[in-house]
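Below: one structure in structure tokens.
Note that one protein chain is taken out, while the other chains of the complex remain in position.
A and B are the chain letters, set down in written order, and residue numbers restart from 1 in every chain.
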Amino acid sequence: MAMTTIGIWVAAILTLAIYSFLYRDNPIYKLAEHILVGVSLGYFVGLYWHTTLIPKLWVPLVEGGNVLVLVPLAMGLLMLTRFSLRWSWLSRVPMAFVIGAGAGVSIPTAVDARVYRQIEATMIPLTSLSSVILVVGVAATLVYFLFSVRHEGALGKVATLGTWFLMVGFGATFGYTVMARISLLIGRMQFLLGDWLHLLAD
Amino acid sequence: MPDPRTEREHGFERPEPRRRLKNEAIARLGQVDRRILYLAIAVAVVGILFRPLGLRIPVTDEVRRVYDAIEELPARTPILISFDFGAPSMPELYPMTVAVVRHCFRRDLRVLGLGLLPEGASIGAEVLDSVADEMGRVYGVDYVHLGYKPQIEAAILGMGEDIVRVFPRDFRSQPTAEYPVMDGIENYRDIPLMVGFASGTEMVLWIQYAGARYGQRIVSGAAAVMATVFYPYLDSGQIEGLIPGLRGASEYEQLIGMTGRASRGMDAQSVAHLLIIGCIILGNVGYLASRSRRGEG
Partner (left out) sequence: MAKRGVPLALCFVMGVLMAVQFFVPHPLSRYVYENVLDWMQIVSVFALAVGVIGLGRIHWRRVVVRRAGWRYSIATLAGLAVMGILGVVGGIEQGTPYAWLFRYVQAPMQSTMMSLLAFFVVSAAYRGFRVRTREAGILLAAAMVVMLGRVPIGEAIHRAIPIASNWVLNVPNTAAMRGITIGIGLGAISTSLRIIFGVERSYLGVE
């Protein structure tokens, strides 16, 4: 309980330290910012240690005798050559491994999830105004992205229509972004006024 | 002293002094100090938190579909919940995770939590343990927190083959396979529904790898900033429901009959939005006035 109370006070002081930036950049904000960078990085160390290094490398190798994990271990060690001017090119090997495998797995699934299923969902009966707008909107937006052809004449008009649809999309995104940012502020105010100062009714 | 002939040639004349003063006053609307704006938004939010308006929040179809998807699962069915967001999005996404986890426990579902963004793992542990404590659920029997794995694509794909292989130990560093909650669960085939909470495009990776490749049924909760991106997937049925931002969370709280932080924050959200719309209008009025003044000058 005491640790919770201390924690809430620490969190409140750090919250106010960050908010002090709104007035102007200052040493208290800078200190909080630098602590945050360090702690965030330390967070990764603890997390990777317990969730990956120990269960995926140490336990299989030492307790399970799985020598196959020596392969990623060797590749991982090559990654550390980045700090040597002479040998840093070796770090390209694990990079190539991860990037190549990632590219390979993404192709068939991207075709299905991002292209095929999306086109399929656009092949709908045009029974309402909304369905017509949806189909026209997708086509016009795609025409706008067709950069290999000059946007002139009828194509230009369709591309312009595409930009209008895009503007609606960006406008909706802006509206939601405003909502998201305000939600974050509300959350912090609920913390300061409720959890810390106990001024809000539960 | 400008030459009046030149001004007339350009199609405008010097305005009368009173009109000019009025235009300048309107133009000044576009020059309010940013710190006054900061104060205005802070006062608006804080003020309404103290004096809520109690406005009604209608439930949208996309949020109801998430609720229905969970509601129709029989008791003891496994459900996968992924906390793929970091601390920056916590105020927005935390309330919806609490509401959904509470709903799952109330339905007596077996909850398998995980987080494929680093901080999401700790947030997931906090949500699962606190709601489980409150509802008397037992770790290892009613729920388990699988924790975090790097390389999100590899983790999602790997779980399609063998979940225990991807997570040999849980977030508490214990052997995952030994928990009773994992009985009969090998991969996505044994999990009828997955709920993903995402602050970024992680949800698209779930759709692409778990959905497209393994046919996993997915519903999602998303940070509002990313919500518009998910509507095409909602329309195509690749996700079956969507809880967008704090507003979606407040709808979900309403559906399960709780008044949480999201519901309590919605009035403040309303007033803040009105203030921002006011700012946009004010800024544009000031801009148009200063443009016409430039034209006059």
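Going forward, contacts are C-beta pairs under 8 Å (C-beta built on N, C-alpha and C of every residue); 3 or more make two chains touch, one makes a residue touch a chain.
These figures come from a predicted structure and were not determined experimentally.
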item	value
Touch list for chain B against the chain that is not drawn	30, 32, 34, 37-38, 40-42, 53, 55-58, 60-61, 86-91, 119, 121-123, 125-126, 129, 149-151, 154-155, 157-158, 161-162, 165-166, 171-173, 213, 228-229, 231-235, 244-245, 247, 266-267, 269-277, 279-280, 282-284, 287
For chain A, residues in touch with the removed chain	3, 6-8, 10-12, 14-15, 18-19, 21-22, 30-53, 56-57, 68-69, 71-73, 75-77, 79-80, 82-83, 89, 91-111, 113-115, 118-119, 121-122, 130, 133-138, 140-142, 144-145, 162-179, 181-182, 184-185, 187-188, 191
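Following the convention adopted for this analysis, only the chains that are shown with their structure count from here on.
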item	value
Chain centre separation (chain A, chain B; CA means) in Å	13
For the chain A and chain B complex, residues of the former touching the latter	22-23, 43-44, 47-48, 50-52, 54-56, 59-60, 98, 101-102, 105-106, 108-110, 112-114, 117-118, 120-121, 134, 169, 172-173, 176-191, 193, 199-200
Touch list for chain B against partner chain A, complex	35, 38, 41-42, 45-46, 49-50, 88-92, 94, 118-119, 121-122, 147-151, 153-154, 157, 167-169, 171, 173, 204, 207-209, 211-213, 223-225, 227-229, 232, 235-238, 244-247, 261, 264-265, 268-269, 272-273, 276
